[in-house]
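With one protein chain removed, the remaining protein chains of the complex are shown where they sit.
Take a look at subunit A:
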Amino acid sequence: MDFELNEDQIAFADMARAFAQNEFEPHAAEWDQEQTFPVDVLRAAGEMGFCGLYSPEDVGGLGLSRLDASIIFEQLAMGCTSTTAFITIHNMATWMIADFGNEDTRQQWCPELTAGQKLASYCLTEPNAGSDAASLKTTARREGDNYILNGSKIFISGAGSTDVLVVMARTGVDGPKGISAFAVDAKAEGIVYGRKEEKMGWNSQPTRMITFEDVVVPASALLGNEGDGFKIAMKGLDGGRINIATCSIGTAQAALNRAREYMHERKQFGKELANFQALQFKLADMVTELVAARQMVRLAASKLDAGHADKAAYCAMAKRFATDVGFNVADEALQIFGGNGYIKEYPMERYVRDNRVHRILEGTNEIMRVIVARRVLMEDAADLI
């Protein structure tokens, strides 16, 4: 067992860090304030390879492991949490089409998605189906060679500015087994985009409601088979949870780095903050917990890469732990900045606002506990180690 990054991973991380430092970080505050979706920068990220990290190579992806992707996303998130989070969602949706789409669908979308020339959104949550995703009500009715989509999706990242939607809709019975997944042209007739939501954070990506009104989707756009949708959604979310946990860690690391610098700069009572043991201990706890969270995320990514039987439980544990730790570290880093942490001249409050939502989406941290508890309490099952 080796806990060190390999030569490739070091090179990927270095490059991602440089890209994020130059292309994200100088603009992140402005994107947040102006609610700018930086499509040009996403294109540039695509040219660098960031838009198809774990999609297969035959459609322009890099075929990297989830662990590689996590190492890369962490560096990007240090520059802009919200933009990186969108890139991870795009990667997830692109991978779903590449992995479960038929050849026509893959070729129709994936080469441009992996290149970042087109963007993807993921549509699972509905007004009345959040944590209880399997109760979703959007329908896809088969009519000849088409499906007809009706229903609403909410909290859709990128909605209105993306090109393809991966949509979960009901084709059969109630519950998870009646759900199917589709790759839907975002500009198809009958798709109505709601107003842009005003959010606490994640402001560099638009979030909208989407309504489908008799949207005609060719049957070939079905991902996998009818009834596979929920399985596909959950499989995608295992990776999605690692991605979001990673965004928390990158953001927390950026916050921690700022706090460390500030402790050397700021003087009170005639000495640097770094000389106060209360703050030394705080910083020590922050970095300890952050390192633990990072290792847990990488462990989960490695389990996912290995196709481990308990990968879903590991991804859930990592997501719960890393997003909580990531939020707390960002919050404590803000605390070290005192009043300066609360004003927007410094990025500390943005780190907190952006990291907050990670405890809610891709399955709330409460749902993560449900997944973990269900697995631990399973009778006659092997121990989780």
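Following the convention adopted for this analysis, a residue touches a chain if its C-beta (ideal position, glycine included) is under 8 Å from a C-beta of that chain, and two chains touch if they have at least 3 such contacts; residues count from 1.
In this section, contacts and distances are computed from a predicted model.
J.: Select, from "NAD(P)H-quinone oxidoreductase subunit 2", "Aspartyl/glutamyl-tRNA(Asn/Gln) amidotransferase subunit B", "Amino acid ABC transporter permease" or "Electron transfer flavoprotein subunit beta", the UniProt-recorded name of the complex's unshown chain.
T.: "Electron transfer flavoprotein subunit beta"
J.: Give the residue, chosen from A:Leu62, A:Ala245, A:Ala293 or A:Ala313, that touches the chain omitted from the document.
T.: A:Leu62
J.: In the complete complex, the non-displayed chain touches which residues of subunit A?
T.: Listed in rising order, the touching residues are 7-8, 10-12, 14-15, 18-19, 21, 47-50, 53, 62, 64, 72.
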